[in-house]
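Just passing along the structure, written as structure tokens.
Of the protein chains in this complex, all but one are displayed in their positions.
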Amino acid sequence: MSSLSLIIFLPILAALFLFLKRLNITVVKVIYMLVTFTVLYLSLELYINFDPEASMQFVVLHPWISEYGINYHVGVDGVSLGIVMMNAILMPLVAIALYKQRDKKGYWINLLFVQGGVMGAALSLDLMLFYLFWEIMLLPIFFMIGLFGYGKKNFIAMKFNIYTILGSLMMLISILYIAVAYKEQFGSYSFALDELKDLRLSSGESLLVFGGFMLAFAIKIPIFPFHTWLSDTYRSAPTGIVIVMSSLMAKLGTYAIWRFLFTMFSETSHEVAPYFIGLGLFGLIYFGISAMSQTHLKRMFALSSASHLSLIVVGFFIYDIYGLIGSSYLIVSHALSSAAIFLMAGMLYERTDTYSIAMLGGIARIAPKFALFFAFFSLSIVGIPLTSGFVAEVLIILGAFHYNIYVGFIAATSILIAMMFMFRMISRVLYGELRDATAGFEDLRMHELFALVPLALLILAMGIFPNYFIQKIEPTASSYTSQKEAPSYDK
Amino acid sequence: MQSDSIFFLLALITIVSSIVMISAHRPIDSALSFIVTLVSIAALFALVNATFLFVVQIIIYAGAILSLILFIIMFLNIKDENLPDERYKNYWLLGTSLIVAPFSFILIDLILRSNIALKAQISEEFGTIKDVGLTLFDKWILPFELVSILLLVALIGAVILSKKEA
Amino acid sequence: MSDSTLLSTLLLSPLISAALIFFINMLFLNPRQSLFTFLALTGSGVSAVLALIVSYQSYFHAQVFTSHLFTWLSIGEFTIELALKADALGSFMLLFVAPVSFLIHLYASGYMDKDKSYGRFFTYFNLFIFFMFLLVLADNPIIMFIGWEGVGLVSYALIGFYFEDIQNTYAGNKAFIVNRVGDFGFLSALMLLFIEAGSAGFSFDSIFLSLAQIDPSMLSLIAFLLFVGAMGKSAQIPLFVWLPDAMAGPTPVSALIHAATMVTAGVYMVARFAPLYTMTPDISLFIAYVGAFSALFAAIVATRQYDIKKILAYSTMSQLGFMFMALGVGAYSTALFHMFTHAFFKGLLFMAAGYIIVAFHHKQDIRELQGIRKSLPLLFVMMFTASLSISAIPPLSAFFSKDAIMGALYASGHVELFLMALVASLLTAYYMFRMVFVLFYSQKTQSTKKSSKSMLYPMVVLTVLSVFAGLLNLPELFGGNLNISNWLNLLDKELLLPHAKELLLISVNTLLILGVILYTYKRYAYTQAIHKESQENLVAKKFYVDEIYTLLITQPLHYLSIFFEQKISHGIIDRLINLSALYYARAGILFSYLENGNVRFYALYMLIGVVSGFVYLYWALRGVL
Amino acid sequence: MLEKYMILSIILFSIGIVGLISRRNIIVIYMSIELLLNAVNLSLIAISADTADASAQVVSMLIIAITASEAALFMALFVVLFRNKASLDVNLFDILGNKR
Partner (left out) sequence: MTNEFIALAVPGLLVLSAVFLLLFGLSSHYTKNRGYYITLGTLVVSFLISASGVSEKHSMDLLPGIFNSMLVYDTFGATFISLFLLGGFFTLAIAKSFIDSTDYFTHESFVLLLLSLFGMVVLSMANELITAFISLEIASMSVYILVGLNRDSLKASEAFFKYLLLGSFAASFYLLGMMFIYAQAKSTNLDIIAHYVLSTDIHSQLLIIAGSMLIMITIMFKIASVPFGAWVLDVYEGASLPITAYMAGVFKIAVFAFALRMFLLDYIQFEAYYDILIIGGALVTMVGGSLLAIIQNSVKKMLAASSVVHSGYLLIAFASTSEDTSGAASAIIFYLFAYFISAIGAFGVLSYISQGSAKTINYDDLNGLARTNPIIAASLTVFMLSLAGFPSTIGFIGKFYIFTSAIEAGYTLFAIFGAITAFISIYYYFKVIMHLYFKENPHMKVHYGYKISFAFIVLSAFTVLWGGVGTSLLFNLPGINALNELARFAIESLAM
């Protein structure tokens, strides 16, 4: 089995094994660790062997449903590398951080499952395969919210599920539509990304198909106005899955815009780009401002994530090299930061039984390490210099200015918006008087530190030495922008 | 011409009696007017020389099935108070007729528009038991056998369903 | 030691010391305080020494130090090298930033003595110096921006250092947020600059070379946005609101960050972009006006402040206004020179204030601190000297720098600017001596507790410097040759006055200031005038600026946030989604009335289906029939 | 002749439908169903006469047989229903519907 297939299926198979076998919870955790670290090892190997100049690498191609031209077709390039690495890094760390708390086998099974699903979706080069993984990710999330969530978890799990599937089904119809259109033009069905590139659709058609795809991505990201599932879901979901949703799933949505829409509908993407840039900018500000009045910690982070994701969308649709790279970088960077911050929010909840900002305070007095990391990760979301977020935001803003000066100005407000609520939140939560809820707050435990320190180091490394990371994506990105610029010259 | 007028007469009887059948309050009245319908249909069979079917119709329908119905009515000893209260029966009849009307109209219109009659010469043998029997065993043996199985099924069903509780 | 190692060491030694302190503080339970002191002082001391070497080399040998660390980012044309460059301007900045930082470190080691967060304090402090050096030494604007934001960040942490009181952290938030508004301008400007001129590389030199290609209006926009950044960092109208609140931090912080170093970054940045500003006279004039108004405004507000640190804070803002005026009229080196002297005397003033605060049990209100001359005679001397200096009494340092500014303003022909500067300068004398007289000239006497010596030594050094630093840039009038201006060799406009006129100006000026001091003495020395001042008028309420900001920005944002989240997201969008689900279920219930269990109805539905099917068929066949 | 027969059988069929839907008495409903089948038979005989082929008559005979099997089931049904509810009102048999 090739390493890509192993990366995808090892976690899934392990999850199945764990499901079927009655095991002691410690053994389950050990197996989880073994699997995720193996995946991490394989991914690192992948990263090291990855050749930035070559386009698609480590490709595996097996026929699957041959009559419809559906193949098991996976490969990695600069676009997907980030998602894969991020996934590989986060899953073991999340587990380390939650190591002591979660004693339900289902928790670990679902996390493994989701890892496989995300890997699969990120690596698929066949639309049906992508769709398969894209949908299958929902299940563990549904289960996790329902089994381990808080509040009106059943309603929320259901709503989230239905909402996202609405998008996915529209995407399915779009996928089928282009496959059929391909058959009409070339005589056989195809779901392969590299073949569908050659498809020519009328502008109206491609707009509709584009819309189908975009709906799925927009709901998952979420882009305004498809965001209303977000804050409730994040509030109800257990920590592990919030991290998955904010760091992996939402990012996958943005990644898919590049991977699929820009590849297959480069002209349409270009035509509709202004609208999505507008929507993204609106979302950036809207979610940011919405977050300001939040009193619930996780909802605030949720909206803050949404705000950043809107920025990522803007970066992609700007469609120049700075925007693309910036957004890809922000995907990884924000994934790390938000994973860390949601982890810490989970720790906070576990210690205080509340997410209400008003009931917290004074943590920095008795838990300096916690305070330090909490503040650091919050600030890394805001994008202060020397953290990875800064690099990404600078690049996106640069791209935005490159695109249009007004767009640039609005995009640049991103450096203002997040911190307006983040700083206030930090003050309220970490500083001031101790409250009932925070009295006796326990500082970070050793295993939690083990999880957070690598994240912090990675964020710093990506902020201080961005070039090392960006060189892996740059050739891919520039190949896309050069493609785009060819038709735009004759306008 | 003669057969035409006989047809119209029989048709009238059939229609009227069937209308009475569906609109009579007591089932016994319905059953009796249904016999009239069946018999006039049988007469219509005879009108086109289907003598064997005429006999079958009289025996099986008017004879067997209708007797069965009457028997059931008697057997169950249905009194007037057992009958459903059908105050709105006439509205229902009228309403349903209005709904059915377009359906009948369309079908009749289609029939009238199609030229389907072959007006083949009827042989002497037509409609006799021999003719029907030969056709049945020559061409329709399979459905015939299948019907036997169908009857078996119905038999088993009737037995199972009306068996007294064990 | 090679040039580049030297520069790198200069940059990194505070970082390393910060990191070490951080780890020791985190990992060990009860580390010795002296260890921290040692590390902190070594870190800043090494860079101070190296800074002096660099400046020496630069001044005497016109040597430019460079150091290329690594490529920070390289995408297409957007290549950002993490390179350091100490040219004349940079060396000049190092010349006062590094030593003053070191001195304040020394001071702080006394000030923060026995504080439980001693280690944390010095982590921040050294980190701050690192970012400041990065800002100063950066060879391209993006790296400069990183330093720029970095100092802002550390400043945030230091202002909210005593986080037990949440108001302190709010002050920190305010500082950072307002600074970021400025950064928004700065970053936008950089992006535009790159897009317009960045293709040939993005170091300062290459930018300046390609400035000529840029469309003038765009250039103005860029210049304006850059200045917005400077406004934020250097607390100019309208982005000054954070500075007075920033006094919530420990006093060494105020001394270091809010007097000597960080706030001057704006001035430094404008000076750094001098080639740009010389090409945009409109914006330069705008800068001058902003500076003038800030100077005047701050001076006016300072006359009604009672918190010793707030008075100094407004004074800082006012002095920065002077610098911007000078920048605006094109007297770059003059502005920098004032910044240079300001670092000494304002540092001194803050240290003195801190000394007083520590000595008198953390009282900061000058009305409560009356009559402390007896207990702190040395301090009185220092503070009096510094006050004289800031009031521009010859021959103290600020006299030379401020007088140069006045001269330049006058020479530039903008009389209104000159007059505003004059009024501001007189008000400076007024509020400084109001403070001095109230503190030291009173019948009351207060006793003190013993303070650490390490606080006193740096103050002595600074006193000396604030007396004599002016000699470094002695104008021709007094037989000097403008050493610093020549060294910096910026694109100064020729703003020379005839000597007679200049002398006249100086004398009038000095006389006026002395008159104001005299008036102040009459009014405040040994009187209770300070207690009779009205608390209600516009000045005492700081022109209601904070309130206006709250009303115009903070509250609308809050209401908008609630509106977005509750009315639009939940009230409209989510409701629509939930309702559509609900109505689907309702429709299901309605539909289920059809499934009423009555078999005749089922037959009726079938009939309706049949009939409608046939009606359709009939209609579809109409062409055939 | 064929058209007339067919038209008559459509009319009878329609009457059967009306009876089936409008009446609540299950015996009448059953007879309506028989009427539907008779209507079909009528036309089949006419077709048979028209084509001079006994096949349609055979078909009609098969239909009569099918009717007989249905009759058996219906008779059993009457017994079952009457045993349960002591009534032949079909409206009484609605425990399975969605009653809200």
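List of remarks:
Which chain is which? They are A, B, C and D, in the order written, and residues in each are numbered from 1.
Here is the rule we use: contacts are C-beta pairs under 8 Å (C-beta built on N, C-alpha and C of every residue); 3 or more make two chains touch, one makes a residue touch a chain.
Here the structure is a predicted model, which means the values were calculated and not measured.
Every visible chain touched by the undisplayed chain in the complete complex is listed here: A, B, C, D.
Although one chain is not drawn, the whole complex shows that of C:Phe28, C:Phe70, C:Phe543 or C:Tyr605 it is C:Tyr605 that touches it. Only one residue from A:Tyr47, A:Trp64, A:Tyr99 or A:Tyr349 touches the chain missing from this view: A:Trp64. If you put the hidden chain back, the residue from A:Leu81, A:Leu98, A:Leu132 or A:Leu348 that touches it is A:Leu132. Within the complete assembly, B:Ile156 is the residue of B:Leu12, B:Met74, B:Ala101 or B:Ile156 that touches the hidden chain.
With the whole complex as reference, residues 581, 584-585, 587-589, 591-592, 594-595, 597, 599, 601-603, 605-606, 608-610, 613-614, 616-617, 620-621, 624-625 of chain C touch the missing chain.
Interface residues of chain D with the unshown chain, by the touch rule above, are 2, 6, 9, 13, 16, 20, 29, 33, 36-37, 39-40, 43-44, 47, 51, 53, 56, 59, 62-63, 66, 69-70, 73-74, 77, 80-81, 84, 90, 93-98.
Touching residues on chain A toward the chain that is not drawn are 19, 62-68, 72, 128, 131-132, 135-136, 139, 142-143, 146-147, 153-154, 157-158, 161-162, 165-166, 169-170, 172-173, 176-177, 179-180, 183, 189.
Criterion: only the chains that are shown with their structure count from here on.
By number of C-beta pairs in contact, B-D leads when B-D and B-C are compared.
Between the CA-based centres of chain B and chain C the separation comes to 102 Å, rounded to the whole angstrom. Each chain gets one centre point, the mean of its Cα atoms, and the points for chain C and chain D are 96 Å apart.
In whole angstrom, the spacing between the mean C-alpha positions of chain A and chain C is 36. Multi-chain contact residues of chain D, defined as those touching 2 or more other chains: 17, 21-24, 90-91.
Across the assembly, chain B contributes residues 96, 100, 103, 107 that each touch 2 or more other chains. Interfaces, counted as pairs of touching chains, are A-C, B-C, B-D, C-D. Within the complex formed with chain D, the chain C residues making contact are 589, 592-593, 595-600, 603-604, 607. On the side of chain D, the complex with chain C involves touching residues 17, 20-24, 90-91, 93-100.
If you check the complex, the residues on chain D that touch chain B are 1-8, 10-19, 21-25, 27-28, 30-32, 34-35, 38, 41-42, 45-46, 48-55, 57-62, 64-73, 75-80, 82, 86-92.
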